[in-house]
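A single structure is presented below for examination.
Removed from the display is one protein chain of the complex; every other protein chain stays in position.
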Amino acid sequence: MNDLLHGYGPVVAGGVGVTLRIAVGSLAMACVFGLIGALARLSASRIARVLAQVYTTVVRGLPELVLMLAVFYGGQYLVNLATQAAGWPDLDIPPATAGTLTIGFIFGAYLAETFRGAFLAIPRGQAEAARAFGYPPARILLHVTLPQMVRHAIPGFANTWLVMVKATALVSLIGLDDMIHRASLAAASTREPFTFYLLTAVIYLAITSVSIVALRALETRFSLGVRRLDF
Amino acid sequence: MSPVIDWDVVREALPLFVRGWGVTLLLLSSALAAGFVLAVPLAVLRVSRYPLLALPVRAFTFVFRGTPLLVQLSLVYYGLAQFPAIRESVAWPLLRDAWFCAWASFTLNTTAYTTEIFAGALRATPAGELEAARAIGMDAVAQYRYVLLPAALRRALPQYGNEVVGVMHATAIVSAVSLVDLTRVARDVYATSLLPLEAFGTVAVFYFATTFGLVGLFRLAEQRWLGHLRATVTVAPAGAAHAH
Partner (left out) sequence: MSFVSLAHKLLSVVVMACVPVVVTAQAPDWKKVRIGVEGSYPPFSMIAADGALTGFDIDIARALCAAMKSDCVFVQQEWDGMMPALKVRKFDAIVASMTITDERRKVVEFTDPYYDIPSRWVGPAAMKNDADPAALKGKRIVVLRNSPRAKYVLERYKDSEVLQAAKEPDVYMELAAGRGDIAFGSSVVSADAFLKRPEGKGYRQIGPLVKLGDGVGIAVRKDDGALRDRFNAALKAIKADGTYRKVAARYFDFDVSGDVK
């Protein structure tokens, strides 16, 4: 097999690790942004609602690639302005971090919608009862709302994850050394672009398939005890 | 203190941006048109009860939805050119052209997504409608033509709207091959002027305008064709994540 790949197998394999790390890191970031966004959309504060709306509108109005370029270059520019104004030393944002933050930021907007829908799907009585018992808001969120919200969020969450995995391919276009970048290097050296791009396609397909199976299992686990309607 | 935005740079680059916008819109409309036309029959096959018809379509959508568009584009543009057999074939004048490669891979990609959307809409047909159609003696073709497809296409409108916006955003990827679309213009302007706000701010305006234009169009379409359902509450994922 390595012969087929002219010895570039390990190089491309190294890239897979980068891709996965960015995908998982972005998912974590997206969950954080999404949770905050959803809570802001549902909050009593008008400012919070407006800010969250602006966030989701901006992110969904622009291509992911353009947002990535803007954050990678523009973000560094802003950070530089801040550090220079404050007299601090240079703060360098590594490309991997920039990529993770960007993708997390972008998909946080989509997850905010998902989480908002999931929060709205929980009967109000649950939180009301907890408040009647004197639970502080933080505890209501952690012990009552969030666990129930997860079940409703899974379909949207699954969709977002699958889309995000494919979006990580775009980081190769801002120069990040991920799987696709490695594949293009190997392709340039061996003059066999088809072989290496096919390899990346197969790897992505594998990641997608494993994800689908895992997410289906997750959905089953979180739906235990929920009565299914029989039509 | 230098001005926040160098309007001279923006003004000079404006014609380039407009031309890039034209490229983006042309690629978008041509790929969507082809994708729509292909997706309707494929969706019908996809929901068929015969595995021989449904499974190939299922495999197609699985592969093209499970891999990034960038990889698909690279395979078509760079990958196919690797084989002497292809370079000497009849198809070469087409495959040699960056435009054709972009159009072809975008079409294949959107066909896969659209097929699944339409298939889902077909499956959501209320059983009674199909029963009624069969009861009055419609054959399969008539069923599809008068009952199933019109209803399914309407039902698919919100999700298809998401898909259209998704493809428009995906066109930014062609900046990686040699097509000069909006994003490529933005990157070139940034590379020469080194002014991120002027380059990316301008392109953001173009993309926003296009996105909201499309969203507005689809809202009008929904009013016209789904107006009868407006009374019911749809927890429609107002723009589910739809990257390619």
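We call the chains A and B, going by the order they appear; numbering starts again at 1 in every chain.
Here, a contact is a pair of C-beta atoms (placed from the backbone, for glycine too) under 8 Å apart; a residue touches a chain by one contact, two chains touch by 3 or more.
Since the model is a prediction, treat every value here as computed from it, not as a measurement.
**Student:** Of A:50, A:82, A:188 or A:206, which one is in contact with the hidden chain?
**Tutor:** A:188
**Student:** Which of A:16, A:59 or A:101 touches the chain that is not shown?
**Tutor:** The one listed residue touching the chain not shown is A:101.
**Student:** Give me the chain A residues in contact with the hidden chain, please.
**Tutor:** Output for chain A: 7-8, 10-11, 14, 25, 28-29, 32-33, 35-36, 39-40, 43, 45, 48, 72-73, 76-77, 80, 89-94, 97, 100-101, 136-138, 141, 174-175, 177, 185-186, 188-189, 191.
**Student:** Considering the whole complex, not just the chains shown, which residues of chain B touch the missing one?
**Tutor:** 78, 81, 87, 92, 96, 98, 176, 178, 187-188, 190-192, 194, 196
We take it that only the chains that are shown with their structure count from here on.
**Student:** Roughly how many whole angstrom separate the Cα centroids of chain A and chain B?
**Tutor:** So the centroids are 22 Å from each other.
**Student:** Where on chain B does chain A make contact in their complex?
**Tutor:** So the residues of chain B in touch with chain A come to 62-63, 66-72, 74-75, 78-83, 165, 168-173, 175-176, 183, 186-187, 190, 196-197, 200, 203-204, 207-208, 211-212, 235, 237-244.
**Student:** Using the touch definition up top, name the residues of chain A that touch chain B in the complex.
**Tutor:** My answer: residues 60-66, 69-70, 73-74, 77, 107, 110, 113-114, 117, 120-121, 156, 159-160, 163-164, 166-167, 169-170, 172-173, 180, 184, 187, 191-194, 197-198, 200-201, 204-205, 208-209.
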